[in-house]
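The complex is shown incomplete by one protein chain, all other protein chains being positioned as in the whole.
Chain lettering (A, B and C) follows the sequence in which the chains are written, and residue indices restart at 1 in each chain.
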Amino acid sequence: MIVHLKQGVGEKGLEKVLNKAEEIGICSSQLDISQGDTCVIGIKGDTSKVNEQSFENMSEVEKVIRITEKWKALSKKFHPEYSVIELPNGVKVGKDLVIIAGPCAVESYEQVLETAKIVKAAGANALRGGAYKPRTSRLDFQGLEEEGLNILARVKKETGLPIVTEIMDKEDIPLFEKYGVDIYQVGARNCQNFRLLKALSRIDKPVLLKRGSGITLNEYLNAADYIYSGNGKANPKVILCERGDKSYDPEHRNVLNINNIVYLKKECHLPVIADPSHAGGKRDMVISLAKASIAAGADGLIVEVHYDPDNALCDGAQSLTKPYFSRLVKDIDKIFRAR
Amino acid sequence: MIVHLKQGVGEKGLEKVLNKAEEIGICSSQLDISQGDTCVIGIKGDTSKVNEQSFENMSEVEKVIRITEKWKALSKKFHPEYSVIELPNGVKVGKDLVIIAGPCAVESYEQVLETAKIVKAAGANALRGGAYKPRTSRLDFQGLEEEGLNILARVKKETGLPIVTEIMDKEDIPLFEKYGVDIYQVGARNCQNFRLLKALSRIDKPVLLKRGSGITLNEYLNAADYIYSGNGKANPKVILCERGDKSYDPEHRNVLNINNIVYLKKECHLPVIADPSHAGGKRDMVISLAKASIAAGADGLIVEVHYDPDNALCDGAQSLTKPYFSRLVKDIDKIFRAR
Amino acid sequence: MIVHLKQGVGEKGLEKVLNKAEEIGICSSQLDISQGDTCVIGIKGDTSKVNEQSFENMSEVEKVIRITEKWKALSKKFHPEYSVIELPNGVKVGKDLVIIAGPCAVESYEQVLETAKIVKAAGANALRGGAYKPRTSRLDFQGLEEEGLNILARVKKETGLPIVTEIMDKEDIPLFEKYGVDIYQVGARNCQNFRLLKALSRIDKPVLLKRGSGITLNEYLNAADYIYSGNGKANPKVILCERGDKSYDPEHRNVLNINNIVYLKKECHLPVIADPSHAGGKRDMVISLAKASIAAGADGLIVEVHYDPDNALCDGAQSLTKPYFSRLVKDIDKIFRAR
Partner (left out) sequence: MIVHLKQGVGEKGLEKVLNKAEEIGICSSQLDISQGDTCVIGIKGDTSKVNEQSFENMSEVEKVIRITEKWKALSKKFHPEYSVIELPNGVKVGKDLVIIAGPCAVESYEQVLETAKIVKAAGANALRGGAYKPRTSRLDFQGLEEEGLNILARVKKETGLPIVTEIMDKEDIPLFEKYGVDIYQVGARNCQNFRLLKALSRIDKPVLLKRGSGITLNEYLNAADYIYSGNGKANPKVILCERGDKSYDPEHRNVLNINNIVYLKKECHLPVIADPSHAGGKRDMVISLAKASIAAGADGLIVEVHYDPDNALCDGAQSLTKPYFSRLVKDIDKIFRAR
């Protein structure tokens, strides 16, 4: 950690800052002081428990720079091996190319089953479908709730596909357990719902944590660490998911942050998948973004597919039909092998 | 609502869209069809329950434009009178200049009491302080929790100031009731935590809903409507709060969205306050942003003040000291009277 | 074009708008009027010369929506064939995989020659190098200017590689002609320097127009149309180039807008290349972004390479060394064939 003092704070200012350092438990042997136009103090050793605000709050201090991030537990620097998470059907997330596909929202048993058959036949290795839907307006369809979980469980039994569905509140965990949800998805809007994250650090199921729109990598990885490192208990089965940011350009609903995928694969040992559906908005865009994500290093995709998108209750325009999805699977498979 | 068809869908495409309209309950007398290079269908009458996705999903449709927003209940067009929310001490939010001030986090009884005395003396009419703190990293101070609520209740008794504190999960509502919290604050990160919003539509206390960073006005007002209009029960005591967006400019932690304040006062009848502390980051900036917000039409402020910011556990650098806060109150009072 | 009137403007308001339409030369047979809660007027036929502001300015008008973009000449809807631009060495931009590589700035004959040999050997088919450098600060290296053009011309003679270099002002065109520049590059900061664009519509050389950071697709394509369609003379040899946007995330210098590449290839017939160097900032990032761009459909790349990046006068950290560049060429070639 590096503490820059303000210009002109003098010896007295420096002393005050050094006293603060002592007060919060930093030994003087950890300190290096560089006096120039301004004074800079380097703090060596383990600083993960030093709160930078202890210094930032001081009127003598210009800026504090943290060298080692707080999400050290997720960092490839400290854990060079990539994490691999195995699903009930043997698919290894972080190693195999994983394709999670299915409808935006669970609407009926028939809809989920038909869609599941399509995606399984085309090569998907897990099934998505929302039972609880976070919707911008209270007037929009909010999901079938428990009935939706029940449908997913039945289709899982029928097809053998592990099921992925979104959790909006920790009080639903017992229901998710009852219906055998295989991957708990945390949506972009709940990326920093810390109470939910804390609760998910205490379960023994993989958690797919979407990056919230406008959330920095540092915020995102710290959010993931709420689950991964927990407090007391911990859940190392975290899957990261990039889904794009809003744009100043009215042409785009969202823009996939391709730099983030590269960064996450380089700096963090957790599996990283991409959601090209929310970032793309339209079918052709979805396929091209999927290919770009895999070329950039993503471990897989989560994609919206619907057997009859014209009548979908949610996000039909970005849902792939059977022929589109088959093309996507073939295309990304070629890219995966060529990358 | 206006439905633009794609170029070249022809009579057959139009017919398909008209069938869909009938299917979802729109009478043909509500429709106006304009045939040019492309075909445009206008839907008249109440469309607040028409889901635009019913049309957006269709391959024949280019774009759907909603004319009347879903948050109609909050709109000044339909409710031209401004809403006024009265606090226990008689302050009328939406009419009087309201100043909510206090520490970022509750740290101790002494800290809150001393800060409360300062802000009360200077002219604040409510006290803020976080007992539950949503923090980027799990390693940061998470708040005193119930003990923090207890401290706030004691200081309220001592000073008569109504208390404002953040709620992170609906399971805490009974505790908030027990300790007599006067205004439930929903933080920026929970702006679209719909389960929490739904629960808050069932209480009888004012809710201060901060706009999340990166949340559009349409998303924000729809979030507010989850509380205001509710489902079944409803809670009309909603206070809006603008707190800024992240910036591409490393000079700024956040940038206050001053256009939003103007828009909200013009389009919505709910009270609107500004949070210049999170948008400003530094003391001088905080005061200038406070003045600009009031000049732009805000009904008040929520400001971080600390009796000893050098030793604050959270956000000390942006917390005002006693002399800064006194200056702020005087300054904004002058602007309030001149605007 | 669609003109939405404001609520409550009545018959009188409608009449005023219709008079305006007549005044600016729209026949009544071009108009379709739809009366509902609000009134909507559709304008059929060719509206590319109708200025939407004629209506937007009126106090009766809520919003004007343009259906056909002004950059019609660039649109695949109207010109379904992709444009192909042939370079002097026979490379077909828009068809072949094109790789433009070389140093950020021309520093010396030796530097350019050595770098050119490296990139040619690895498979590049054009050489880049800045003689005129737009730099954030006046204190930074501003380029060798004419001497730089001279060096490029000599290296072109030596290696046979066509040369690509940036033009900052139209007064330099004669010098560019004298030294035989093959592709005139317009940098991101000059993307909307309309005087420069107009001048480049009058030359007979390909122009590589970078998208400016923060420029929308509509603005960008209109800028390209200043060159492509010109006024009087016109220059159809325009190459588009995506180079990313600034980010709110301090981890990224820029973020490549991968959605833009997909959009441009889908909607516009001009060749599109990507600049992963400015979007990436670091070598590993550059290679991964290059792969993603090609997977997304880009026709090629412009990449910074330096034979000795440690001593580069400009952007050394993002310049690829010989082994990195060789790997990049091999990698993108595989992706190009697999996509």
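One rule holds in what follows: a contact is a pair of C-beta atoms (placed from the backbone, for glycine too) under 8 Å apart; a residue touches a chain by one contact, two chains touch by 3 or more.
Remember, predicted model here, so these are calculated numbers, not experimental data.
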{"item": "Among A:G45, A:G160 or A:P323, the residue in touch with the chain that has been omitted", "value": "A:G45"}
{"item": "Candidates C:K77, C:K157 or C:R189 - the one touching the absent chain", "value": "C:R189"}
{"item": "Touching residues (missing chain, whole complex) on subunit C", "value": "20, 48-49, 51, 53, 56-59, 70-71, 134-141, 168-171, 189-190, 192-195, 198, 213-214, 216, 218-219, 222-223, 225-226, 229-231, 245-246, 309-317, 319"}
{"item": "Touching residues on subunit A - with respect to the absent chain", "value": "2, 4, 7, 30, 32-38, 40, 42-45, 65, 67-68, 77, 246-248, 250"}
{"item": "Positions on subunit B contacted by the hidden chain, ascending", "value": "214, 216-218, 247-252, 254-263, 266, 279-280, 284-285, 288-289, 291-297, 331, 334-335, 337-339"}
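In this text, only the chains that are shown with their structure count from here on.
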{"item": "Rounded Å distance, subunit A centre to subunit C centre (Cα mean)", "value": "32"}
{"item": "Interface hub residues of subunit B, defined as touching at least two other chains", "value": "246"}
